[in-house]
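Some notes on the structure that comes next.
Removed: one protein chain of the complex. Kept in place: all other protein chains.
Take a look at chain A:
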Amino acid sequence: MNVPDIIETVNVSRHAAWLPWAVSYFFLIGLSTAGAFLSLPRFLAGKADCDRLGRLAVLIMLSAALAAPVALLADMHQPGRFWHFYAHFTPWSWMSWGSLLLPAYVGLAVVYGWLVMRPALREGPAPARLLALGSGDLSGFVRPIAGLTALAGLAVVVYTGMEVMVVESRPLWNTATLPVMFLFTALTGAAGLGLLFNRLLTGHDAVTDRRFYRMLALFSGLVLLNGAVWLALGWSGIGTAEARALEIVAGSNVWMGVAAWATMTAFVLLVFGLAKPRGLGWLAGLIALHSAWMFRWTVFMGGQAIPKTGAGFYEVHLPMGSEGLAGIAAAMGLWVAVVAILTMLASWRGRSDAAASASRADHAVPHAAE
């Protein structure tokens, strides 16, 4: 065995200061904004033959938008002081901008989700009918609110990405490919979640399945491409931070294993997306969610395990309490509960995309947007 020239005998081991709550936040807000984008063909462009896909995307957007801020607050060590963000607005800090952009996005997402849900709310159980707030026709607001929500979602994508990218002290984060990867993995996860929801909630529409599969292929392809760009920047030495990050992780078997696993997962999703196996959408969906989660886990928890000055790596262990496993269970549990409540209040089936496509094929008459 090679005896190293330098052995560190005494040093401090810093704990991860961004807890798994941060991973939950970036996972949920990523899925939510991706859901907002995927809903646009139906509710901004008005394509009536993807009604079910559009509704499922809105469900993804709304449910994750409601759960994400809770995870973010929980990651702050002084959540009761959140109002300091507004008392001391700081224009040169991306996180400060986030304190304005996130509530704006969540507010718009709630209005957008409510507008889409509203016709179904009026046909739902008594509490749902109350939530419909009257019976006036508000369908004209759907399109502008959809557009505004997507714009706010884009702003959230930019702030969340930049906030991490500007941290020069961590070469793994300090790369322009990171915000792009957050976006592409979020879109992959949202397409996967769409497949899962299509199976669980709306009676497994075959056309919707195929569309989500197509997106899965596109987005996982983009994930692989973006990963290749990062590698090329690092290997060629064009990217200083990328090269430094590669140098640090190259000697670690754990990191090599994680990188191989992430690449393989993206390839598997690409194959799923291209082959579109019937009845296996739920499996592709679970893998896509795993992939989106794992990327964020590796970036945040793995990234914080790299000492900035000390030798080797800090040891990572997952505590059982709210700063660890219980926190992850709480964030995901809250999200599942929100999905359950939203689906109990109203049906998300909409019109079957398969039926709409079949009828369009039969009559060759384009459906007018509502």
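Here is the rule we use: a residue touches a chain if its C-beta (ideal position, glycine included) is under 8 Å from a C-beta of that chain, and two chains touch if they have at least 3 such contacts; residues count from 1.
Assume contacts and distances are computed from a predicted model.
Per the UniProt record, the absent chain's protein name among "Sporulation protein YqfC", "ABC transporter ATP-binding protein", "Tetrathionate reductase subunit B" or "Nonribosomal peptide synthetase MxaA" is "Tetrathionate reductase subunit B".
Interface note: of A:Thr33, A:Ser63, A:Ser99 or A:Thr149, the residue touching the hidden chain in the full complex is A:Ser99.
Contact with the omitted chain, checked across A:Val167, A:Leu286 or A:Ala330, is made by A:Val167. Within the entire complex, the positions of chain A that touch the omitted partner chain are 3-15, 17-18, 75-78, 81-96, 98-99, 163, 166-170, 173, 248, 304, 307-315, 317.
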